[in-house]
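Yeah, one chain of the complex is gone here, protein chain that is, but the others are all in their spots.
A, B and C are the chain letters, set down in written order, and residue numbers restart from 1 in every chain.
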Amino acid sequence: MNPSADATAPPARRLRGTIADETAVSSSMRRLDLELEEPVAFQPGQFCMLNLAGERALVFGRPFSLLAASGRRLSLLYKVVGRGTARLRDAGAGAPVTCLTPLGRPFPAPDERPRLLLAGGVGLPPLIAWAERWGRPRDLRCAGGRDGDDLPRGLLGPGWRLSADRPAGEPGGRAVFAGNVVELARSLLPAGAPAHVVLACGPLPLLRAAAGLADERGWDCLVSVEERMGCGYGVCRGCVVPRAGDDGYATACKDGPVFDARALDWARFGGEGAA
Amino acid sequence: MNPSADATAPPARRLRGTIADETAVSSSMRRLDLELEEPVAFQPGQFCMLNLAGERALVFGRPFSLLAASGRRLSLLYKVVGRGTARLRDAGAGAPVTCLTPLGRPFPAPDERPRLLLAGGVGLPPLIAWAERWGRPRDLRCAGGRDGDDLPRGLLGPGWRLSADRPAGEPGGRAVFAGNVVELARSLLPAGAPAHVVLACGPLPLLRAAAGLADERGWDCLVSVEERMGCGYGVCRGCVVPRAGDDGYATACKDGPVFDARALDWARFGGEGAA
Amino acid sequence: MTKLPDWLAFDPRGPLRLGPRTFPGRIWTASGCFGYGLDGADLGTAGGGSPFDGLGAVVTKTVTPQARRGNPPPRLWETAHGALNSIGLENVGLARFADEIVPVLEARGVPFVASLAATRPEEFGDLARRLAAAAAGAAHWHGVELNLSCPNVAEGGVDFGRDPETVERCVAAAREHLAGRALLAKLTPNVGSIARLAAAAARGGADGVTAINTLIGMDVDLRTGEPVLPRRRGGYSGPALLPVALARVDEIVQETGLPVVGVGGVATLEDALKFFAVGAVAVQVGTAQMSDPFAAAAVAAALAAAG
Partner (left out) sequence: MTKLPDWLAFDPRGPLRLGPRTFPGRIWTASGCFGYGLDGADLGTAGGGSPFDGLGAVVTKTVTPQARRGNPPPRLWETAHGALNSIGLENVGLARFADEIVPVLEARGVPFVASLAATRPEEFGDLARRLAAAAAGAAHWHGVELNLSCPNVAEGGVDFGRDPETVERCVAAAREHLAGRALLAKLTPNVGSIARLAAAAARGGADGVTAINTLIGMDVDLRTGEPVLPRRRGGYSGPALLPVALARVDEIVQETGLPVVGVGGVATLEDALKFFAVGAVAVQVGTAQMSDPFAAAAVAAALAAAG
């Protein structure tokens, strides 16, 4: 099964803009709204390369999945994990940015088969966007977090099932499954459940477990991978993931970030993200 | 004549603080008020090494003469001429700074002889501070600018005579002499005028002309020099000026910035500042 | 910058004559930082335009005799003031480059310089011969840049390119097959005298040299105490490099007078003008081209607009 190659999204542009709004949406996630030069459109699963402009620019932009676009307003969800995301958080409204977008191959539009959405951590935005655009009641949507407080509940409609490794209280009043998101899916779709197409986005262990589940059941599975990126548009070969079938690599930014799980060599897949 | 070696100012400290206030005081000069950890004292002619703290720190601090101190509040005058001063201006109130102060040998306290104060451009603050602390009516105070609009008139009491290379209108309502500040002094103190001790601070051409005037008349002359600085406290030998008598160098930061004009080798003095 | 400085010894807005070729401009992209000159063609800005507008040349990703899969990830690491890379010369190999990429560049009218690397002088000759045969009629193929300085491959690589005699032999071997094309040798800064390497390249018949390739650099992950790159050390590029690149270009120009294409840390017209000031005849944009596909085109546009 192929991620959309013939994406209907327009070719990417490098747009200037400013930070319009920045706000916490959970204990660890923040929403960033950009106001860009021109209206933007995208397909769920695509991303942008975002950088501050001027003196505070980073050497490389940072890849962020696209959550929503409306006119010239573009929205992301992000977590502060290092220097770049800290600088974004501290930049403040009005800070000038540059944004190369939309990039990469999206999750395909649905066919008649039900989808199993598996989203963890910063893997949420593309699947929230997908569900918003294309979700149907028969699709199963699962979002996982560390303690439940880190899930942006305001953005997860009632259709979403939640899990947490170590569930805290129940601030959102919604039941949270204790375990990871793939365990949640297994509990809801025991052996013999009808076939689902898996769409997974999150840290590597989640993708690995999702691919494992799909493999077991003989389901199709699409995963969106995360790799450190330099360019985001295919020229630097910095963002590679191991390709199945030969011992070569595919780029996360241009061949992906969405891949058929069978197109990747999971044995060689690891490194820093595996921790 | 020696700049004060036995300064009564306390030894320098490296203090943290924030930008308390930043405002334009003329067409080209700005006033910066810092709020520091501890109260500070200084002698006119001394300076600080100022840097932004945190991510916006420059590789080196920048030297600025001290204009005034009151409690933990320290004030400077500055001109935006490059990257560092632009960054200071843009940092905004509340921005964290570090400040090593007070540094260098000050202008000495007066004796019975009248003083001729010659200040140009960013050479104003130490002489404003000197006049405020020690000025007497018999001292002649001259401040020069490019067009008159660049003089911070609000800080120059009625005792100051003003000059401008190309006088603009008369916004301050005060007569402005057309010419440089040394020409102004010559017009006020023609040959045969009583001896003055010259205190000069400003760009190199001003210092050179001031030293020339003093030499002609046989007056004592103290000049405060500007050099690019690395450390400000004597360890890097980056800020040197040519010493008279041998072919060596003195440091502007520790041996100066105030020198007896006769202690410097004016023939070798030049380089970038000479333009 | 709205006016070109009057100290410029030549007008950098004009075309560049280098050996037997005339390049349409003096702002180029650097090898490995803009792929094979294919990606990015569909990118735009709010004002329209293409990343290729005004470029004097695209130096394509280095190709080797055989395809290479490169090093395992992570291959790229941002440091506070630059970037580390350890791509390991991943490339499609000369055959696919000549057969599949050159025709597209030619059809699109992209002026390009092919970057070649090998591990023995004869191989450089072989690469040049094969490319010259395959691309004989390619009007937009202006020349070859011999990458004698990649720090990220085990065999050959930077050590190889530190020996003047080897440099001379590699250049001479390629020169033989490249009549009518400009030939540049790309030199490493991880060496005592880069001018000696440049002189050796000239003896081998190079029309000029490109300086510099990356410095050797490293970073450590404080959570693990391990190098961030699996191969420990990699190539250091980006803004931090600019003063080093300027010094190395200056050294070559002052000591040899050869035409130098400057590269290292260039992101703006001001940066490029510094290279012209020390005598570079053209300038390449590398790391900056990765963070903004329009970086080189913007420098070229600013240069063209400067009065």
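Quick notes on this one:
In this text, a residue touches a chain if its C-beta (ideal position, glycine included) is under 8 Å from a C-beta of that chain, and two chains touch if they have at least 3 such contacts.
Just so we're clear, the structure is a prediction, and the values are computed from it rather than from any experiment.
The shown chains contacted by the absent chain are B, C, with contact judged over the whole complex.
In the complete complex, the residue from B:I19, B:C48, B:A68 or B:L100 that touches the missing chain is B:L100. Residue C:G225 is the one among C:G47, C:G225 or C:G307 that touches the chain missing from this view. Of the options C:S50, C:T79 or C:T119, the residue whose C-beta touches the omitted chain is C:T79.
Of the options C:K61, C:R75 or C:R248, the residue whose C-beta touches the omitted chain is C:R248.
Across the interface with the omitted chain, subunit B contributes residues 11-16, 37-38, 49, 51, 57-61, 83-84, 98, 100, 227-231, 233-241, 246-249, 254, 268, 271-272. As for the chain not pictured, it touches subunit C at residues 5, 7-8, 79-82, 84, 158-159, 162, 190-193, 215-220, 222-227, 232-233, 236, 239-244, 246-248, 250-251, 254, 270, 273-274, 277-278.
In the analysis below, only the chains that are shown with their structure count from here on.
Among the remaining chains, not one touches subunit A and also subunit B. Taking the mean Cα position of each chain as its centre, A sits at the greatest distance from subunit B.
Remark: subunit A and subunit B have CA centroids separated by 57 Å (rounded to whole angstrom). If you average the Cα atoms of subunit B and of subunit C, the two centres end up 48 Å apart.
Centre-to-centre, using mean CA coordinates, subunit A is 35 Å away from subunit C. With touch defined as above, subunit A holds no residue shared between interfaces to two or more other chains.
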